[in-house]
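Of the protein chains in this complex, all but one are displayed in their positions.
Order as written gives the chain letters A and B; numbering starts at 1 within each chain.
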Amino acid sequence: MTLLSLNIDWILLIEKLALIAIVVFASLGIALYTTFGERKVAAILQDRPGPNRAGPFGLLQPLADGVKMFTKEDIIPSSASKWLFILGPGLAMTASLMTCAVIPWGGTIELFGRTISLQIADINIGILYIFAVVSLGVYGIMIGGWASNNKFSLMAALRGASQAISYELAMGLSLIAVLMLSGSLSLGDIVKQQQAGWWNIVYQPLGFLIFFICALAECNRTPFDLPEAENELNFGYHQEYSSMKLGFYLFAEYINMIMSSAVMASLYFGGYDIPFVNDAELQTHLGNWVALFQVGTLLIKIVFFIFLFMWIRWTIPRFRYDQLMNLGWKSMIPLALVNMLVTGALVLLKMNNWHF
Amino acid sequence: MNITQILFWFLSVLALVSALMVLLSKNPVHSVLWLIVVFFAISGHYILLNAQFLAIVNLIVYAGAIMVLFLFVIMLMNLSADTEPQKNVWMKLAGTIAGGCFLISTCNIVYNAQNVSQEIAGKTALLNQGNIGLIGNLGKVLFKDYVVPFEISSVLFLSAMVGAVVIGKKEKSNV
Partner (left out) sequence: MSYLFIQFLDTVHQNNADNYLPIGLQLIFAAGFVATMLALSAIVGPKRATKDKLATFTSGIESHGDARQPMAIKYFLVAILFVLFDVEVIFFYPYAVNFRELGWSGFGAVLMFVAFFLVGFVYIIKKGALKWED
């Protein structure tokens, strides 16, 4: 039996593979330059020049950092569990690279007579998929911290995992209000609905705020960066790591940031929708260029959110652990529940022709 | 043999091998990780059966939540090599007998089901068709036909919460 007898649409397979490769490498590239952006933003906020030696305006700095990280000595402590120690950063990075599969990066393009969707997989339950990948991201931290066999790492890993699972609940609850409005879990559908009407942020400002705070906590960003609290825990759950393994942990954080920005943009800010313009009408005039503009629009929205993340990081101090847990359990979860019920009641009232 | 069958056999072998590895691993953390692989393989099966919601919930709840709890429990235990408890031979024997009884009764149920019910005899599962596993249809069934069990499950959750707090939190006597 030959492989060709399997009736696979090879062109589609290649198309999807190409799309996957482009999206993955693009997100890696953006993550690389987000590290640079982070340092520059920090420098501007602190009134200093920031990295400016490697290349013009220091633009080659992230490449230099990457090469350095890649060629460093790879240390595995003698008391660590070797395979789990390697698995930890691998899992963290793989999980963060998986999120981008369901995000619609743009509309459709026509190429060689085929209509190509700029979404890797438009599945029926896109949001739940993201939820699943986020919940699996905990393992990278936990396994890495435990395998290091260092008390500080273990403490940080337990803290990080507890924090991640606590905020996951509020995140899941805050999403439900959006889903009630859209009636679909597919991110593609949600973006298309926002193209036709108002963006969801108009209906769900509180839901967005909760989601944003939870995204900060899930990405371990300040003010929720307790797993990396260097004044208490040396360096955090990745303190025994070096070389590319450390690089993967740091990189995964930046990719998570990009992906959560993309999810926020898609859910609340119209995704690839170009504001004040009728995209469908534009497509008849400009053809494939519209898709490019749409990708550009989504990227601008993502960059805005990433800047917001950085701005918060260099402005707000870190929470204490009990404050963090109280905020997550006693404020975010009840607030998200109330938001969900109020949204539901209002939509039902409106459906039954109540005017208010 | 088409792709669905290839995937079916791949996922089945993956599930069985990882399930064996759960039992054979000496290190409990390895066991937990193999168990996660088992859940992934089972989710793959659910997707082949077009039970998409079940597949993703299996990942979120089992692989994402319950296994995190398992890892926490393992990390809570003292895992140094010198404190590893020595298992009693009689305990091992009792475990083998209990497991064997369970296996026999399971085989018996499957065998009888095939004989008794003509509907399922000699039939295979519907692959990649049927829409009952999609979230929309599932929600309709859950909130129309099964509202009462749904509410009862919330009482179950309540009792589970009480149980967790009673086990995990000791009342302070001197407050």
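Note that in this section a contact is a pair of C-beta atoms (placed from the backbone, for glycine too) under 8 Å apart; a residue touches a chain by one contact, two chains touch by 3 or more.
Worth saying up front: this structure is predicted, and the values here are computed from it rather than measured.
Enquirer: Which of A:31, A:141, A:165 or A:274 touches the chain that is not shown?
Expert: Among A:31, A:141, A:165 or A:274, only A:165 touches the chain that is not shown.
Enquirer: Touching the hidden chain in the complete assembly: which of A:35, A:61 or A:148 does that?
Expert: Result: among the candidates, A:148 touches the missing chain.
Enquirer: Check each of A:42, A:179 or A:282 against the chain that is not shown and name the one that touches it.
Expert: The missing chain is touched by A:179.
Enquirer: Extract the touching residues of chain A with respect to the undisplayed chain.
Expert: 6-9, 12-13, 16-17, 19-21, 24, 69-79, 86, 89-90, 93-94, 97-98, 100-102, 114-117, 120-124, 128-129, 135, 146, 148-155, 158, 161-162, 165-166, 168-169, 172-173, 176, 179-180, 183-186, 188, 234, 239-240, 243-245, 247-248, 321-322, 325-326, 329-330, 333-334, 337, 340-341, 344-345, 347-348, 351
Enquirer: Could you please point out the chain B residues that touch the chain left off the display?
Expert: Output for chain B: 2-4, 47-48, 50, 52-53, 57, 60-61, 64-66, 68-69, 72-73, 75-80, 127-129, 131, 134-136, 138-140, 142-144, 147, 150-151, 153-155, 157-158, 160-162, 164-165, 168-169.
Here, only the chains that are shown with their structure count from here on.
Enquirer: Please give the residue numbers of chain B that touch chain A in the complex, ascending.
Expert: Answer in residue numbers: 1-3, 27, 29-30, 33, 36, 52-53, 56-57, 59-60, 63-65, 68, 71-72, 75, 134-135.
Enquirer: Residue numbers of chain A touching chain B in their complex, please.
Expert: Per the touch definition, chain A meets chain B at residues 1, 6-8, 81, 84, 87, 123-125, 128-129, 131-132, 135-136, 138-139, 142-143, 146, 154, 158, 161, 165, 185.
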